[in-house]
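Removed from the display is one protein chain of the complex; every other protein chain stays in position.
Moving on to subunit A:
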Amino acid sequence: MKLIYLIIITVLLAVCSLFVGVENVSFSELWKMDEEAWNIVMISRLPRMLSIIMAGISLSICGLIMQQLTQNKFVSPTTAGTMDWARLGILVSLLFFTDASPIWKMCIAAAFALFGTLLFMGILQRLKQKDTIFIPLVGIMLGNVVSSIATFFALKFDLVQNMSSWLQGDFSLIMEGRYELLYISIPLLIIAFLFANMFTVAGMGEDFATNLGLPYKYVVNVGLIVVAIITAVVILTVGMIPFLGLIVPNIVSIYRGDNLKNSIWHTGVLGAVFLLVCDIAGRLIIYPYEISVGLMVGVIGTGIFLYMLLRRNAYA
């Protein structure tokens, strides 16, 4: 598949996304400069569409980076516990830094996410058994432990309602003024693009990378910081979107290989396409109500993930 086709599909879906919703907005109304129609688009639809695209691109690239650095196809922000740690960070910021601005909340969540991911990487290095399936299982268990701690404290301090909005990814609450934090992911994605070659070499292992004169630890740390901040930003604005960072890079790997130079663009754009489809479908299935995107991705993603697990010997 050519990149240009993927981009065309993204644009088409993005336009669709603008015109799907309870309030009917039509092309002719916009053409006639109908004020109400324009308001709906500018305040609600456009922010929603932009945040879907940014979240889709950045989460799938996060997954790609993590898979590369851990040399494991089944590691992603979901299966390494990064998302659960970010959520715990948000809880902590709600409890102890009530008045903190969104930027500070993001920083705290990112710090937790980074710590959790480093912990996972540390465990990974000490593990004797490098089985492909075993490693993400460890991450999922770790994530669940962290997640139950978060839920426990949320219950104790009556924050469950608040927490659950971060539990399930949802774009229905996105509107002007509530998604701009996502723009932070753009410079981070640029860093990811610039480091793409180095991530590929680092993915060959520490000895291999050192032999080629690559500062291995530095490159790995840059990758993990990018992943942690992006994950925190997405969870704060949109919520948890499971599996996206897992399946999209794997699909791209099948037809583009694992050289990041070749696959990073495809991964990003396909991530946006995937999330747009899930979101539009979620909005249409029980119209005029909505199925949250977290659930949609979860359902579709589980299916694809299972399929990948079952035929992993064929390509992984």
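The rule is simple: a contact is a pair of C-beta atoms (placed from the backbone, for glycine too) under 8 Å apart; a residue touches a chain by one contact, two chains touch by 3 or more; residues count from 1.
Just so it is clear, contacts and distances are computed from a predicted model.
Novice: Name the absent chain by its UniProt protein name; which of "Malonyl-S-ACP:biotin-protein carboxyltransferase MADC", "Carbon monoxide dehydrogenase small chain", "Iron ABC transporter ATP-binding protein" or "Phosphoribosylformylglycinamidine synthase subunit PurS" is it?
Specialist: The missing chain's protein name, per its UniProt entry, is "Iron ABC transporter ATP-binding protein".
Novice: One chain is left out of this view; which of A:Met204, A:Ile225, A:Ile251 or A:Ala281 touches it in the full complex?
Specialist: Hidden-chain contact among the options goes to A:Met204.
Novice: Among A:Leu214, A:Ile251 or A:Val299, exactly one should touch the missing chain; which is it?
Specialist: Considering all chains, including the one not shown, the answer is A:Leu214.
Novice: In terms of residues, what is the contact footprint of the unshown chain on subunit A?
Specialist: The list for subunit A reads 68, 71-73, 196-198, 200-201, 203-204, 207-208, 210-215, 253, 257-259, 261, 315-316.
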